[in-house]
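All protein chains of the complex are present and in place, except for one that has been dropped.
Note that the chains are named A, B, C and D in the order they appear, and that numbering of residues resets to 1 at the start of each chain.
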C-alpha cells in the first residue's frame, strides 16, 4: 500500500464472537458442493444396495473412474470458462482434432505404423495433442476476447470447424495405429496394484486445477472477470489476456483429453464426441457453477461428472429399460440441483 | 398515476432539435439486425452470382423457406426464452415428442392407419401436438420458475426425458402413417401459385410473435425479467407466472414445429433432432439476442435462421467439399457477429 | 390457386454430365469407401460428381442438402436415404425436376421414385451377425447384448432387430435389453463395462456400427475379456480389420461399398442416357472371421481414395 | 395521534450468520414524513425491504391500519398502497426511462388491442416526459436504455416511479444520494407536496440538514434495532448523531 493511513483502528471491524466455528459450519452448509455431493453418495449407496455384487466391485469402480477421466478434463477446463461467464461448445471437437493430430504425428514419426513406437515418439505425440488443443483454444480466446464475438457463436463455429479439420486430415477414417506401449501404460495400466494410470493423471491435473483456481492470482482473476469484467478491467487486470489464457487452457485440457482417449481406445473415435460439450457443461452446472459467471468450484464439477456416470452405470446394472434411462437421469439431475438450490436459498436469499 | 405532480414543466426534458431524424438513423444503424441482415443479403447475392441457374430459382427459394420453417418456430420460441435470460435445450426432443403424440393420436382415431384420415382427425392431431409441446414447456417452466433450478439443467433433463418418452411410446420405431391430406396441403402444398403453405403458416406465427414481443405487455415483461428479474418482481410483475408462460409458449411452438415436420416428412423422425436445440440457440444469438437476457428481436432470429440455411444450400450448389463446409460456416457465423458487434461498439461503447 | 412445391415438370437431359452423391453421414468409413469408388468410376466415364453428406445420419439436414442438389440440376442423384419415408417427398421433387434417383445402401419404402436401388438388407445383416455369434460360441450358454446407436436410426435399428430375432431362436442364449450408445464410443464402453459387472455370464456382444464396436472392444480388452466374450462388429474399416486380426473383435459383418459406389455411378449414367437398368439389387453382406480373413480381403473398406 | 398507517414490531432478519435486524420496530402515521436514519449497515434498507414485501422477516409482526398483515410479496405491499424507491434502484437497465417508469403498470391502447395487451407507447412516453420534468430530470435522449444514464438521472427515474404510483405510503431509500443541488430540492419539494395530500413518506437519508428540513419525525436505527425517536422540530443535530453512533440511547430507557 502506498499511503499509510494504518493509524490505530479505534473502531475495529465488528465480528461475531464465535466467528471461526460459525464460519466453518455455515461455509460447509452453504457451499455449492455439499448437497450435490450428498446426492452422489446416496446414489452410490442405492446402487450398491441394489446390486452389491456388481456395483461395489473393484472392476466397476476402476471402470467408472477410467471412463470418466477424459470428460473430467473437459469439465475442469469448462469450469474455468464458465466462471468467466463464457462457454465452450467446441471441446468435443477439439478433443477429436487433438487426438487426430497426435496420432498422425506418431504415425508419421514411425513411418506409417506407430504400433511399436517408443516413448520418444509418444512424448512428441503428447506435445502434438496439447499444441493441437491449445491452437483451437487460442483461436477461441482471441475471437472471444479481442474480436468480442459471443463465446457461444465462436465455439459453435469452432465446434464444426475443428471436427471438419480433423475429418479433412484423415478423410474421416480413424487413425488406427497407436503405440502399444502407450495403450498398455497410460491407457489400461494401473499403479499401486489397483489404481488406473489414467485416473492418476486425471487426478493430478484436477488437483493442479483446483490449486490454480482457488489459491492463485490466475484463479482470482477468473472469478473477478466473471463477476464483473468491467470492474476487473478497471482494476488493471488484463482481461483480454486472461480470457485468451482461459480458453487456451481449456483447449490444452481438451487436447490432453484427446490424448487420453487415444491411449484408452487405441483409435481416434472421430465421429464419437458430439455430446461431449453438453455433457461437460451439464457437469459443471450440476456442480454449482453459475452460467452467469463469478461462482463455482472444481470439486463441484468433479461431482457433476460422476453423478451422470454413476447413474448410467447403475441403471444398466439394475436392468432399467433403456428408454426409461434418460427420463430417470433427467429427474435425478433436476432433483439434485433443486436440493442444492433450496439449501442455498434458505441460507442467503439475496 | 395516482398523485398529481404534473404541474407546469418549467424545465422541459432536454432534446436534441433534430431528434426524430437522428433517432431513426441511429436506431437503424445501431439496431442488432441490420448488419447480420446485410450479411444475409451479401451471401444470397454471392451464391446467386456463383450459381445463377441454381440459387435464384423458384424451387430453391421454396425449398429454403419450407425447410427452415420448423426451425424458425423453435427459434421464435427460443428468442422469448433467451430474452428472459433462460435457455431451452429441450426443443428438439419436444418437437419429436409432440410429433409422436400427434401421429399416434391420428393413427388411433383412424384405427391404425391414418393415411386416408380427414380434416377432423388432422385437427385433433394438431391439438395433440400443441398440447404435447405445451406439457413439456409447462414442466420446464415450473421447474425453472417455481423450483428455481437453472434452466440449462432443467431443459437438459427434459431434452433426454422427452425423447425417452417419445421412444417409450413408439418403442423407438417411427410412426409412419400420416394423413395424405395433411401432407399434400400443409406439407408440400402451395397457395397463390408459388408460396408454400408451410411458409405461410410460419410467417403468420412469426408475425404474431413479433407483435407479442415488441408491442404488448407480455413482451415488455419478457424484456424486464431478462434485464433485471428482481426489479421486475419488485415492480409487481408476476415473474414466476410469466416465466412459466414463456416456457410453455416455447413448448407450444415446438409442438407446432413437430406437427409441421410431420406434415412435411410424413413420419416422426425420432432420431433426427438432436441438433435442433443448438441450431435454434445459434440462430437467436446470431440475430443479436444476448444470452444474458434483456436484449433481442424476433427479426434478428429470423435472419439468424436463414444465414446457416443459405450457407448450407449455397455450399452444396457450389460443390464445396463436405469437410470444408463446417469450417466455412463457422467462419461466416463468427464474421457476421463480429461485424455486428464492431458496429454496435462504435455506436455505444458502454 | 393451390399447388405443390417444386411441381415443375422436367425431362432428363441425356447429355447432362453432372452427377451428385449424397451419403448418409460425413466421414463414415463405409460411405467414404462408396465415395472413393464412385469418384473413380465417374472420372473414368468423364462425369462430374458432386459429393455431399449430412453431418449426422439425420433426415432433416440430408433433405436440405438434397434441396440444394436438386436446384443445381444434376442428371442423377445417387443417395443413401437416411429415412425410408421422410425423404420420399424431397426425392419425389427431384424426380419431378427430371433428376434420376439412384438409391444406394438404403432404400425408400415407396418403390416408385428411384429408378434403381442397390440396397443392403440390414435386417439380414443383423441375422448374419447373430448366426456368426452362435457359431463362434459353439453352444456355450450365457447372456448376449446388442449395442444400438440412437433410437430411430433406421439402419442400426434393422440390424439390432435382425440380431434380436435370430438370437431368440437359441434358448441357451439370454438376450439382454438392447442398449443405446448415442453413437459415442465412451458410452458404449461404459455400458459394456457395467453389463460385465452386472452379468458375469456375458458371452457375446454385437456392435451395430463402428463406434459401438470400438467402445465395446475397448471395454472388453480392458476387462481382460477379449476373446472370452465374443464381439461381432459391423462394417470393415481398416481399424476394425486390424482389431479382428489382433483378436479384439471376433467377427465383422461387412458390406461391399466399393462395388456399391462403382455400380451406383454406372447405373446413374445409364439412367441418364435412358438405358434400362435393373430396378432392385440387394447387395451382399458377408461375415468375416479370423479364419476367412484373407479370402475376404476385397471387402475391406478403403481408408484412402 | 391517529392510528399508525404502518407499524413494525420486533422484526428480526438474518442473512446466514449476519443479523441485519435484531428486533427492529417502526411506526409511520398517515400524512407525516418520517425520516429513518442510522449508520451504514444499521439495517435501514433491510427494514424497508421487509416492509415492502421484498424480504420476509424471520420473526416479528407487521401491521397496516392496526391489522396484522403478511407482506409476502411486493405485490402484497402494493395492494396496501405502499410504493418504494430502493437504494439499489431496482430498474431494468436495458429498458428506456419511460418503460421503467411504467414497469408493471403499462398503459394499454384503448379498445380491443389494449385488451389483447398492446401497449400505448406514445402515451407512456408523453406522460413520462411530464413526470420527469416535475423532478427536474433532464434526459438527453428518451430512447437510451436507463443503464446508460448518469447516476443521478437513474436515481431520479427510480424516485419518480415510486412517487407516481403510491397511494398511501412511499418509502424513499436515500433518494437524493446521487442528485444535484437542484434535483435534490425538487425531490424534497415533492416529498412535502405528497405529504400534504395526506400520504405518508418514509425518507432514509444520511444528510442531517435535509432530514431536519423535511421530516416531521425521526426514527433512529442502530445495529438492527430502533434506539431513538425524535420530533424533528425539537431535535438537534447532535442528538441525531449521538443516537446513531450509540452515544445516546433513548429507546432502551423508554
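Observations
What we mean here is this: contacts are C-beta pairs under 8 Å (C-beta built on N, C-alpha and C of every residue); 3 or more make two chains touch, one makes a residue touch a chain.
None of the values given here were measured: they were computed from a predicted structure.
Per the touch definition above, the residue from D:60, D:79, D:114 or D:180 contacting the chain not shown is D:180. Note that of D:134, D:153 or D:225, the residue touching the chain absent from this view is D:153.
Across A:110, A:228 or A:275, the residue that sits in touch with the chain not pictured is A:228.
Check D:17, D:75 or D:167 against the missing chain and you find that the one touching it is D:17. Set against the missing chain, the residues D:25, D:138, D:162 or D:225 yield one that touches it, D:138. In the full complex, chain D contacts the hidden chain through residues 15-19, 38-42, 45, 87-88, 137-141, 144, 148-153, 156, 174, 177-184, 206-209, 241, 244-245.
Interface with the hidden chain, as seen from chain A, comprises residues 1-3, 5-7, 9-16, 19, 23, 27, 211-212, 215-218, 220, 223-224, 226-228, 230-238, 294-295, 348, 350.
We take it that only the chains that are shown with their structure count from here on.
Distance between chain centres (mean CA atoms), chain B to chain C: 33 Å.
Here the spacing of chain B and chain D, counted between their Cα centres, is 41 Å.
As a whole-number value, the distance joining the C-alpha centres of chain C and chain D reads 71 Å. Those residues of chain B in touch with two or more other chains are numbered 163, 167, 172, 274, 323, 326. Counting partner chains per residue, chain C shows two or more touched chains at residues 26-27, 55-56, 151.
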